[in-house]
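Of the protein chains in this complex, one is absent; all others appear in place.
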Amino acid sequence: MAITAGIDVGSGAVKVAVMNMDDCREQLAAHYLERIRRRDVMEVVEESLAAALREAGLRRDQLDYIATTGDGDVIPWRTGHFYGMTTHSRGALFLAPEARAAVDIGALHTRAMRFDPSGRVLQYQMTSQCASGSGQFLENISRYLGISIDEIGPLSLSATNPEKCSSICAVLAETDVINMVSRGISTPDILRGIHNSMALRVAGLLRAIKVEGTILLTGGLARDTGLAAAIADKLKEGGGANVSLATHELSVQAGAIGAAIWGAFRHHKLARQQEAARGGT
Amino acid sequence: MDCFVGIDLGSTTTKAVIVDTRGRIVGRGITNSRSNYDVAAQVARNEAFTNARFDMLGRALREEGGLGDAGPAFEAALAAAYRHECFLGQLQRLENHCRRDLESDRYTHDRRAMGHALEVILAGIRHDAAAVYGGGTAARSDFFRDLAGASYTEHAAHVAREGGPAFDRLVGLFDRNIIPVENEPETRGFAQLLRSALDRVPLSLAQRRDAVAGLLARVAEADLREVSAVGTGYGRVRLPFPKENIRSEILCHGLGAHLMFPRTRTVLDIGGQDTKAIQVDEHGVVTSFQMNDRCAAGCGRYLGYIADEMNIGLHELGPLALGARRRIKINSTCTVFAGAEFRDRLAAGQAREDIVAGLHRAIILRAMSLLARSGGIRNEFTFTGGVGRNQAAVKALHEVAQDNYGSLTINIAPDSIYTGAIGAATFALQGSARN
Amino acid sequence: MSLAAPEAPAAAGPLAELVGRATRLYEDLDLKAVSDWKAGDASRRAIGFLPVYVPREVIHAAGALPVGIMGGGDQIEIVRGDSYFQSYICHLPRSVIELAVSGRLNALDGFVFPSICDVIRNLSGMFKVLTADKWVHYLDLPQNFDRDGGGTFYRHELATIASGVSALTGIEVTDERLRASIRLYNDNRRALAELQALRVQSPWLVPATEYYLLLRASYLLPPESHTAMVRDYMRHSRDARRNAQDNIRVMVRGAFCEQPPLGLLRTLERAGCYLVDDDFVLGARFIPEPLPEDGDPWQALIDGFLYRSLPTASKYDVNATKEADIVRRARDVRADGVLLIAPSFCDPALLDQPMLARALEKAGIPCTSFKYAEDTGQFQVIREQAGTFADAIKLWGTT
Partner (left out) sequence: MTAAVKDLSQDRQKQMISAHYARLARAKEDGRKVVYTFVPGNLTELLNNLGLLPVLPEINALQSGMRGKTGDYIHIAEKAGHSEDVCTYVKADIGMLKSGNIGPTGEPLPKPDLLLLSYTGCFTFLKWFELLKREYDCPVVMLHVPYQGDGRITEPMRRYVAGQLRDVVIPALETLAGRRVDYDLLRQQLALSARAEDDLVWVLQSARHRPSPIDAYFGGVYYIGPIFTAFRGTTDAVEYYQLLRDEIRQRLKGGLGPVTPEGTLQEEKYRIVVEGPPNWTSFREFWRMFYGEGAVVVASSYTKVGGLYDRGFRHDPSRPLETLADYCMGCYTNLNLPDRIALLEKYINDYAADGFLINSVKSCNSFSAGQLLILRELEKRTGRSGGFIESDLVDPRYFSAANIKNRLESYFQMVEAKRART
């Protein structure tokens, strides 16, 4: 029996998950997400953890392990830290037990990972120091188009004639978009065009790690149904008959959930070690 | 008067310049390119003609207006009133679009609240504009989008705080409807706008209104004949000009810099999305050049993202950076990541000013690599493009150039953003002289 | 995964002092150490060399100090170096050129560019143009590893270097002098081998950055001073009673030329990896074992290169043994995993990676790969990759 918290500090938002773990059951007791929006990150972390604990009806001192992930290693009072791809894989497995791969599309980076049934990361790929196809980019575009983030997905899905967006660079793509607007291309067609070009990259990452079976979309952009559809299409085009893409309403929490689960795992291991040590004396 | 027009269709701004038969600059116009290129070119051109008429007006007033010491003040007030008039026209069009938009299904639930909020916000903007054009406060930018946008955001935030509709929703309304506004040029002519403007000039200054009315009418009707036009810049191929009237922006920038500073040998232009390093000879002929491609890292837009991240105006960024105390080295110049880099460093406890100064230096270092590739910096060195308006970038440029190329004369003209357009206008003049 | 363990206490006393000295040498891009050494005697000469396979013994025997050139790392701003290289060429040559055009290499009297890739090769020609007043030699290494074929050719190359340096110093390379140099470098080889053994045994005693700084010091110091430094370090580090952390053991391959910034090494350790073997600063140790100290010293050097030098992607792999080699080595140093890291745009290292990765995979040794540049400033992505790699090994363990 262990109660653990996972804190995923991202560049766009802080996610917290509280897990109730015993030998045969992993149960999500509470979760919370707070966007950072130019505030002090530590403040947001404290607030979010408090909110999640409130929801779970727990006190902080009842936590057996506080696990961080993402940029969470700056948190001084953490028990341990796990890296993003470790936690997203485990979180994905929790949300979709049949998944054998996950793509995490966050504000800045995209990561694709393949894992085994125990959540062990077998292979991964990550984008580097270029923002083309990142969440941040999509956010900028949507701002220019005057739509809110939640509208992106549904609008993109209603596209009839997606416009090709050719620029590799997110900044130059923005100019492309501006041009599209002035040429009278509809917002859905523009969005879907962007989604298609993002999907191409994501599909590339996925193919690079040779995924098969179910892939869970995690991270903030998992909520973007338009992007999900575009990725699914691209995977199909690439001849991936045996891959399928899934999302989950809690996808954005995958990192935090994974961290909490690994925290419990470590907690048990440490406890056993201690016991063994005590037994030995 | 015979006019020769140069249009520089940049990625961020579109500039138009008019020169007369002697090559003297008589008009300048600038607008946002964030809209239809044709419209942008048209708007910039109209503005340049307006500016040319004001130029004529100024001379006429000085020579025969009989206003004495009150002359300059009257002229300035009239110009401000003219801009105010244009602004209000655009604001009206924005209001129309917003109101039409509010009829859509999107607002079924909060139409009334939104309509009410819009009214409050617009009143606020009008109030702000009166202060700006009345000479009360400094303008944040030359462009309607930025000016009205900043004012709109501010009032929207206030409305939201007071229990009105959510901030995001209000800003969304603006973002959606500003686009068509930018695509609609002003329909009123110069004479009409000038008449309305004259009505706005405070009485004390306008006492001689009747005396100058004739003069104004004459200027408004003066025949400005566009003999030929040359287009250049990022979007030049979209211009409806014959091929021989389209010039590479490299040549135009080289020539433009040479015209402003005849001893120029090296030109650096940092625009919104591209950076160019150009070497010219003693006649202003380009001998070598380099420009960035495919990646817009370290261009003017980079500063735009930072300003957005900090929620301040572009022109406030430079002064902020000048307050830096420590030098910070910043490696990533991906424009889109600039905001994240800023946040990271803030979180790591670095000072705002220092970070912003580091970001400026990063831009300059990136430009240095292009410069180096084009053949280094030779005396005299002219810095053009929008980023030339940013003092911190200029300071960093001075430092790095001094450290690596020794003492140099570095030219930065108030007109530097028009460099390409000046070159283009001069090409237009030369071209028609040859024919 | 990293437990919230307190950072190892900052070393104090003689160890800190020694590491401080090595750090200063590392930061000495103006080659002050070389100027100081030359100031000791007006006839002294120093020869710069680039990675990897340069027979320092020959330069030393001709009475000159061999000085390794490793670029400017992340310590200099590249202002003019970029005018010589396109963006898709690795970073090392541009910072080397930056050092040269900014006068930081003035203390050197000549340069040797060994043949390891087209970039270094062409750089030799650029130096011929840019530093026309200095002796610049391109050292063509045989890719034919036959004593009569490649060996004879290499003997001629060594003689060319010897006479080139001798012309500067006025000291002829006799067999006796060459044997003496070999002896000095042999002693250095022994010291470095001991250090490597210590690191394999107790990696926490030899943090990656310190190991690295020590190696770099050999690029500026005369061999005997460096040997002493290495031995002092081992003594002090044992005395410092450093504690082991919950880290995995990794071996690094592919970084033989352009060097990763120190920050990257720190990042790897922070992400939970002990480096138990690597190929940084390989020019200081490309022949790991002592060479014969009697007999024909030239032949000793020739055989040293032909038969005993460490492999890199730049050396032709005649018998296709690189796969077997890397697996054996990983097992020898008891590595939990291998990091295949390479400088961006480094054709040799990057073209090697798929072959090595496949072999490691087959052998069941976890490996991961990523790229860096000497001036990489952001380690977030690397940290995450290395961290995930370490997590996977720690959570499931191979040991």
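The first chain written gets the first letter, and so on, giving A, B and C; residue counts start at 1 in each chain.
Methods note: a contact is a pair of C-beta atoms (placed from the backbone, for glycine too) under 8 Å apart; a residue touches a chain by one contact, two chains touch by 3 or more.
All values derive from a computational prediction rather than experimental measurement.
S.K.: Of the chains you can see, which ones touch the chain that is left out?
M.R.: Spelled out, the missing chain touches these shown chains: A, B, C.
S.K.: Of the residues listed, C:138, C:233 or C:389, which one is in contact with the missing chain?
M.R.: Selected residue, touching the omitted chain: C:138.
S.K.: Among C:99, C:117, C:178 or C:338, which one is in touch with the chain left out?
M.R.: C:117
S.K.: Who touches the missing chain here, B:201, B:257, B:286 or B:299?
M.R.: B:286
S.K.: Tell me, which residues in chain A touch the chain that this view leaves out?
M.R.: Chain A touches the chain not shown through residues 207-208.
S.K.: Could you pull out which residues of chain B are in touch with the chain that's been left out?
M.R.: 247-251, 281, 283, 285-291, 293-294, 373, 375
S.K.: I need the residue numbers on chain C that touch the omitted chain, in ascending order.
M.R.: These residues touch the chain not displayed: 83-86, 88-89, 93, 115-119, 121-126, 128-130, 137-140, 142-144, 146, 148-150, 152-153, 156, 313-314, 316-318, 320, 342, 344-348, 350-355, 357-358, 371.
What we mean here is this: only the chains that are shown with their structure count from here on.
S.K.: For the interfaces A-B and A-C, which has the higher count of C-beta pairs in contact?
M.R.: Most C-beta pairs in contact, of the two: A-B.
S.K.: Please compute the C-alpha centroid of chain A, do the same for chain C, then give the distance between them in whole Å.
M.R.: Roughly 39 Å, centre to centre.
S.K.: Identify all positions of chain C at which a residue touches two or more other chains, and write them in rising order.
M.R.: Where chain C meets two or more other chains at a single residue, that happens at 378.
S.K.: Identify all positions of chain B at which a residue touches two or more other chains, and write them in rising order.
M.R.: 332
S.K.: Considering only the defined contacts, which chain C positions touch chain B in the complex?
M.R.: So the residues of chain C in touch with chain B come to 74, 77-83, 102, 375-378.
S.K.: Can you list the residues on chain A that touch chain C in the complex?
M.R.: So the residues of chain A touching chain C come out as 73, 76, 78-86, 109, 111, 113, 118, 120-121, 124, 126, 128-129, 262, 265-266.
S.K.: If we count contacts the way the header does, which residues on chain B are in touch with chain A in the complex?
M.R.: Residues in contact with chain A: 11, 34-37, 39, 168-169, 172-179, 183, 273, 294-296, 299, 301, 309, 311, 332, 334-337, 339-340, 343, 347.
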